[in-house]
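Missing here: one protein chain of the complex. Every other protein chain is in place.
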Amino acid sequence: MKLSFRDQFTNSLFALPAALLFAVFSIYPFYKVFQLSLYQWDGISTAMRFVGFANFWDILTRNAAWWISFKNAIYITFLALTVQNALALLLAWAVDREIRAGNIYRVIFFIPPILSGIVVGLIWNWIFEGNYGLLNHALTSMGLGGWTRAWLADPKTALYSVATIHMWKGFGWGFIILLAGLQNIPRELYESARVDGAGEWHVFRKITVPLMVPVFVLVSILTILGTMQIFDLIISTTGGGPGYNTEVPMTRMVALMLGSGRLGYACAMSVIFGILLLLFSLVQMRLGKWLDKD
Amino acid sequence: MKKVLSLSFCLALASVFSILPACKKASQSGAAEDSLVVWHWMSDREDAFNNLAKKYGEQKGMKVRFELYAPSEAYMQKVRAAAQTNTLPEIYGVLGESRDFASFVNAGHVENLTPAMSENNNQWMNRFFQKALVNNQFPEGNSYNVPAGIYGVPLDVTNIQMLYNKDLFKQAGLDPERPPQTWDEFLKIGPALKKAGIPGFVSGWGELWMIDCLASNLAFNLMGEEKVLKTLKGEVPYTDPEWKRLFKLFEEFRDSGLPAAGLVTMVNKTAEQNFSSGRAAMAFNGSWCVNVYAGMNPNLNYGAFLPPAVSDKNPRVIWGGAGSSFVVNARAAQKDKAVAFLKWLSDKDQQVALAKETRNLPSTPDAIGEIPAVLGQFADDMELTTHPSRFPVSEASSVVETFNKGIQSILIGEKTAEQVSNEVQKVKEIEMKSAQK
Partner (left out) sequence: MDVARLKRVLSKSSRSTLVHGVLILVSISCVFPLVWMFVSALKTQETIFSNMSLIPASPHWENFALAWTKGKFGIFFFNSLFYTFCTVVGVLLISSLAAYASSRLPFPGRKILFMLLLATMMIPVPGAFIALYVLLVKLNLVNTRLGYILPQINGQLALGVFLLKTFFDKLPRELEDAARVDGCNKLQVYYHVALPLAKPAIAVLAIFTTLAVWNEYLLAMLVLSDRNLMPLQRGLMVFQGAHITQYPLLMAGMTISVIPIVVIYIIMQRHIISGITAGALKM
């Protein structure tokens, strides 16, 4: 079907405000980031040294810390994609079924995202604390005293502990989007399926899941983005330590930019990081389309 | 929903119009003829600064406006961004390492204050603790090629020492009036505290620089300043037996049971909470802590001591210098007036007012009046201080990071002293190679 020029013109008017804003406030800064990634520059001095792709080459081949941080972020992301989103879906599904009684839950489940990072940091630091922590206290009183440890400082548990806090703080986002998605499914579909004698699980698998695929894709991509760019939480709990055990890409970038005065190098990192994330997201979307067609 | 939408649309239009006038009166941060603008990040001094600004206005008829940008990360970004557009105010502070400071100076954003400082037989310069000027100064022939001179005006001084809780020491059967003097005495406290069930040592070692601080104190004591500096220059490797001994000290420290659980990822504010509430017997912290502990637990019975001696060959040193400083924008039209204001700010009256309000150590000795006994201990030890920015050479940040993270790994038993010393040396060699290029 071919569109008339007039149609194309009026259609594009809808996207014009977004395109304009985007062109001014996104394109230029991103062009700048890419440009700076080709320089050796501390962000202050007047002298910039053009180094071509040397920054990229160094990151890709020699910067072990960067790849450790990337691996850590992927680890947390994997946990968030599975555990956090499964929890979000379970809760959204439970609330969706009984939307009347669900109202109070709907408010409660969104408390963690609302809370300031400072409060979250204080609370969880206290829970995971080594000597007087709540978790250790609970374990000891259950007779599991041998399990106690400084959860955030032990290389065996630090990353998991951080991931737990992150998932707790983040499941509310997924919950609310999934709930909106579930609410968009016409009730009639459920009712007619139930009339046909289908069980709960059957309805969920045959009706809910297929209709929700695009929303799953949306939530997955937002989870990937939100988790890969995790930063504040790390700073307020472990600072990336012990050693490199909880370093993530954002902590590396900020350390290089503000700590070591290597802005150009940090920009190269954000370009690489952005490209990798974009690739992930494209794979996710392809996967979603493929599932949707099935 | 429809109603809500159309209502919002009208309101949005209305607000756009209300914004427009604001655009017109938008002013750059540069101030008018008879006023000065100061950028700072020190939230806890906002009131004190505003009071001083008011006083200055009354005395000299000059309007001074202090603008607070916090937290320090946000401030750092703001100052860097403003530097790029030449929109820095008359007076501001440079946060960061001496390398960053040097960049600001070399880019022409910082006025050399040496002429003003040395007027009338160094009248202004002599007012300060000598050590307070150390990290505001670039010596002759520094590695950053900054023309020698004084570039900043210190507001206060600080240094970092060991602290111990006298009550907990007594509880563990230790002498509360005799903190450990040597490394061996220090280590022996570990088992005693453990027996009494008291967590030992806390500090903000999740923030790497505080590890660096103690490690470099110990290194100076162990091998002497000259050898440490030679290492920074690359003439002595980090695999030297004395450096290995230094890393080994942290193995011993770990095995003594002194580190409180979670020490390696602890944020300094958590460490302060723990020490002030009697949940740790010792801490490593800066002189600002007197103020922090006083707020959290006024009855805390504690004392300060120098980091224990690991050798008697060399003197013990601690990190210290100016806590925070202001610089004058070299491009500002009113820089003479800015200098005059900073001169006034370092007068006794103003220093006393600042010290009183913030309970920090003032940068001028004449303002040290009645301060708490512990703070007095800190003040007395100012003479022992050194600061990395005083060194003629500086270490590459990747080496420093490997060094500090390595010590974290030693403390949790992830790596041995031997491994860490090799790793640090490896990074050092890479940095030296790329510096040659």
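Brief remarks follow.
First chain written, first letter: the chains are A and B, and each begins at residue 1.
Note that a residue touches a chain if its C-beta (ideal position, glycine included) is under 8 Å from a C-beta of that chain, and two chains touch if they have at least 3 such contacts.
A quick note: this is a predicted structure, and the numbers were derived from the prediction, not measured.
The omitted chain makes contact with just one of the residues A:15, A:144 or A:209: A:15. Checked against the full complex, the one of A:36, A:65 or A:79 touching the unshown chain is A:36.
Residues touching the missing chain, restricted to subunit A, are 3, 8-12, 14-15, 17-19, 21-22, 24-26, 28-30, 32-33, 36-37, 43, 87, 90-91, 94-95, 99, 105-116, 118-120, 123, 126, 168, 172-173, 176-177, 179-181, 183-184, 186-189, 199-201, 211, 214-215, 217-218, 221-222, 225, 229, 249-250, 253-254, 257, 263, 266-267, 270-271, 273-275, 277-278, 281 (touch as defined at the top).
Residues of subunit B that touch the chain left out of the display are 1-2, 5, 8-9, 11-12, 15-16, 19-20, 22-23, 26-29, 41-46, 67-72, 74-75, 77-78, 80-82, 84-85, 87, 269, 273, 277, 286, 288-289, 291-292, 295-298.
As a working rule, only the chains that are shown with their structure count from here on.
Computed centre separation for the pair subunit A/subunit B is 34 angstrom, with centres defined by C-alpha atoms. Across the complex, subunit A is touched by residues 73, 76-77, 80, 83, 96-97, 99-100, 103-104, 106-108, 199, 206-208, 260-267, 270, 279, 397-398, 401, 405-406, 408-409, 411-412, 414-415, 430 of subunit B. On the side of subunit A, the complex with subunit B involves touching residues 42-46, 62, 65, 125, 128-132, 149-150, 152-155, 158, 236-239, 241-244, 246, 254-255, 258-261.
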